[in-house]
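Single-structure report; data block below.
Heads up, one of the protein chains got dropped from this complex, but the rest are sitting where they should.
To keep things simple, chains are lettered A, B and C as they appear, and every chain counts its residues starting from 1.
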Amino acid sequence: MIKVGIIGATGYTGIELLRLLVPRQDIEISVVTSREKEGLSVQEYFPNMRGHLELDFAAPDTEALYACDVVFYATPHGVAMNSVPALLDKGVRVIDLSADFRIKDIALWEQWYKAKHSCPELAEKAVYGLPEVYRSLIAGAELVAVPGCYPTAIQLGFLPLLEQGLVVADRLIADAKSGVSGAGRKAVEDYLFCEANESIKAYGVTGHRHHPEICQELNFASDEEVKLTFIPHIAPMIRGILATLYAPVKPDLNITIEHLQSIFEERYVGEPFVEVLPTGVVPATRDVKGSNKCQISVTYSSNTDTVVVLSAEDNLVKGASGQAIQNMNIMFELAETVGLESIALLP
Amino acid sequence: MIKVGIIGATGYTGIELLRLLVPRQDIEISVVTSREKEGLSVQEYFPNMRGHLELDFAAPDTEALYACDVVFYATPHGVAMNSVPALLDKGVRVIDLSADFRIKDIALWEQWYKAKHSCPELAEKAVYGLPEVYRSLIAGAELVAVPGCYPTAIQLGFLPLLEQGLVVADRLIADAKSGVSGAGRKAVEDYLFCEANESIKAYGVTGHRHHPEICQELNFASDEEVKLTFIPHIAPMIRGILATLYAPVKPDLNITIEHLQSIFEERYVGEPFVEVLPTGVVPATRDVKGSNKCQISVTYSSNTDTVVVLSAEDNLVKGASGQAIQNMNIMFELAETVGLESIALLP
Amino acid sequence: MIKVGIIGATGYTGIELLRLLVPRQDIEISVVTSREKEGLSVQEYFPNMRGHLELDFAAPDTEALYACDVVFYATPHGVAMNSVPALLDKGVRVIDLSADFRIKDIALWEQWYKAKHSCPELAEKAVYGLPEVYRSLIAGAELVAVPGCYPTAIQLGFLPLLEQGLVVADRLIADAKSGVSGAGRKAVEDYLFCEANESIKAYGVTGHRHHPEICQELNFASDEEVKLTFIPHIAPMIRGILATLYAPVKPDLNITIEHLQSIFEERYVGEPFVEVLPTGVVPATRDVKGSNKCQISVTYSSNTDTVVVLSAEDNLVKGASGQAIQNMNIMFELAETVGLESIALLP
Partner (left out) sequence: MIKVGIIGATGYTGIELLRLLVPRQDIEISVVTSREKEGLSVQEYFPNMRGHLELDFAAPDTEALYACDVVFYATPHGVAMNSVPALLDKGVRVIDLSADFRIKDIALWEQWYKAKHSCPELAEKAVYGLPEVYRSLIAGAELVAVPGCYPTAIQLGFLPLLEQGLVVADRLIADAKSGVSGAGRKAVEDYLFCEANESIKAYGVTGHRHHPEICQELNFASDEEVKLTFIPHIAPMIRGILATLYAPVKPDLNITIEHLQSIFEERYVGEPFVEVLPTGVVPATRDVKGSNKCQISVTYSSNTDTVVVLSAEDNLVKGASGQAIQNMNIMFELAETVGLESIALLP
């Protein structure tokens, strides 16, 4: 029985962790914390948890966290870095869904997150929790930085192309569309139903915090320096990210769609949560709603010598809580798919 | 291992049966049929099934059905009655999600469904699959008629009041709101995104086929004759039914909200899939999305001597496929909740 | 040229007033106020106003309001009552979209709105702005209290029945479904896209502020005392209210649908914004989206002796800003339909 703590459990990634963990027989939810809801019963706050979990929200500084085997941070950035060191000292492993430990270049982190990082040495030590790249490191990790939602979809789409050196690395474009839950459960005017429904728009066009994270990881996979134009959009749906990725093929490469298809299929053979779709089939975010899958299709426009990759995931599952649990499964030597095999809710 | 067949598996209740059954270790999906998609692979047709099920749609008259332990009909009305007798003859148990065997009064059935019933004797013999009423009969049933989506939500809300004789039985009102999936997966103009979105309307105001089914069952529970005004509405959401039920309290009854609350709690104590919410808490369909629960709250307007019951379910789960599986679990002496314990997808 | 001021123009009824008034040649928008956005340009705040209006938000206490011919209050309740007297003193006519002057019984108002009313004498003097009832009084009014969104749809549906004494007045039921914009533009968690989408729920089941307003007006129209069970619901759409109204026919009345239809048609003959639909046609909120119409259909369930009325409006137009302008047109002896004739946006 693995004893689990969840810090900041009142947001969307928090409730998603609970949805996925509570039914498991091998997991005990020992403590969930919330500064604002301390003392409130979880099932009163989350009506879908009625009958599933008898637990009240504890204060974030509860000692009970030290008795956990693993603690998830489902907090905004800037929270985890302050209390993770104490947990690690007590031998508690940590899976951080926030951005605190994703960026190795601390100056870059501080520039984008507009804060002083309180434990740069842990950022150095943290393992980036993308199992399709770092599976073996994750297994032994004490601290995992779970990738952001956009970075997951975008990396999984670009990696095979960069690893094989097929595309012009400094001319990448990622046009990503996210459901509104990506913005979290903040009472902000922009995310009101009447503001977000029946509309689509871009945001963060002059720079989004996920940009340095994506570039850091793509650069690790690429011989040439990566440059990326990344435009995120908000679409009128609750869940889902679709990343449409554009990459010019390197000059004089004689590429075919069959070749591309096989490169993707080989890259992800055996991966339980990445599905390379047959040529001609495109992913829709509804097909992965509630599941931990990333569905990818690759196409090639010979007219413009451009590879177009479509990468779809549920931003709250493979893009956050599901991936966090996938990491936990690896860390605790469980089957990687335990608790993550449920089928997408369609329709 | 229970061998399962599903007839008419290309609709929304069909895919929902697959979503709930495929992950189970104690179930083998032996055959799924579809007249239109015969020969097509299920996972090609339902992208959420990729990697989960290796099976092609068979023709509806396949002999393979006779080798099943149980066959689900996820077909429009008028289909099951033609082939169920042959299955029963072979010893195959049948769970029919359509309306063919729900109504005991065959003349009434023929009037509403505008067809000649081909096996009235089976309608007589069929068990109405509402476990909260017929659990013991279901256990031994060879043929179960799964209740309709509206009837489930409405009966669970009215039953405690009628069984206790608290309300004026011939002045009941059910104002029900359903998601669009209740209309099935038919390419009909009315259910196009641009027709159904951003709008709410009533339909079937002069008579809906679920009316006689609801009245039949409520009358079984009531000493006085039930008369019901039933107005269904279509709301711009995929899943969910909310039934708002109005019943005048019998004259001179000195009723209190505490009394009502305890009547509902006692009626459903131990029921795994009916949750009576605390006084003052109202259900929202999102809180049961994807789950087999029906959440109910009861309120009392002393000013008008009217009991108002709110009853919420996912029309595709407790209102159809989940309830069908709940019946199967009972029929095969499994724990009633097996495969139905997943938590609602929120948000 | 009528000089118009709008107080509290940053909410949904405020922007809707602007949408309807700005294109008019006979109207000059002299001043719009907002405490929070003072100094900001209207078209910067409302991107749909770009190129249509050159004006900055002024402070709410600007003297410029005194130079207006008419001032609209698009404020929360409790604001208008404090500054309306000064405007009236200066000869400015006032149209209040809030609840401050709708209720004649001040004690009742104070009970529901949990505040001390600062000018009861004006509440007495104010004309209730439902043109279909008070047209001639509106023409000469200095202060108009525009009906609430629910009260408009519900009154228009019940009035013909009560005026004719056809139904049991103390057993009325109004089951109303509203779009989310009815909640206003408040950054509140409940109205976030991810909370409100894909769900329907009731609220205010133990009492809603529109209840006393509806009862006050229905009682004026009824010989017998009105008692009403009113359950509002929030549906996942931006605009629209559908009220489903239930009224038992008085015993021994030999009523027919033809009779009911003619009563409704005669009641609203010549009304520019109330459309009685032909028997058998039901309204959908999409059919009145953006228009000032209320579409009504009446049906009769002989089995239960119950009249069912369906009443649909756009809550921001006929339920608020459009009706306010209809009042203004009457007050200023303009054609009642000026600026309100645009056709609903479908789809």
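Rule of thumb we're sticking to: a residue touches a chain if its C-beta (ideal position, glycine included) is under 8 Å from a C-beta of that chain, and two chains touch if they have at least 3 such contacts.
What you are looking at is a predicted structure, and each value in this text was computed from that prediction instead of being measured.
Q: Out of A:239, A:267, A:293 or A:318, point to the residue that touches the absent chain in the complete complex.
A: The single option touching the absent chain is A:239.
Q: If I consider the whole complex, including the chain that's not displayed, which of B:40, B:115 or B:188 touches that chain?
A: B:188
Q: With the missing chain put back, one of A:199, A:256 or A:337 would touch it. Which one?
A: Residue touching the chain left out of view: A:199.
Q: If you put the missing chain back, which residues of subunit B would it touch?
A: 12, 179-181, 185, 187-189, 191-198, 236-238
Q: Mind pulling the subunit A residues that touch the left-out chain?
A: 170-171, 173, 175, 177, 179, 194-195, 197-203, 205-206, 227-229, 231, 233, 235-240, 242, 244, 246, 248, 280, 282-287, 289, 299, 301, 303-304, 306, 308, 310, 312, 347
Q: So which bits of subunit C touch the chain we can't see?
A: 12, 15, 18-19, 22-23, 46-52, 181, 198, 238-239, 275, 277, 281, 283-284, 287-291, 293, 295, 341-347
Here is the rule we go by: only the chains that are shown with their structure count from here on.
Q: For subunit A versus subunit B, what separation do you get between their C-alpha means, in angstrom?
A: One centre to the other, that is 37 Å.
Q: Would you mind pulling out the distance in Å between where the CA atoms of subunit A average out and where those of subunit C do?
A: 46
Q: Two or more other chains in contact with one residue: find those residues in subunit C.
A: In subunit C, the residues touching two or more other chains are 179, 194-195, 197-198, 236-238.
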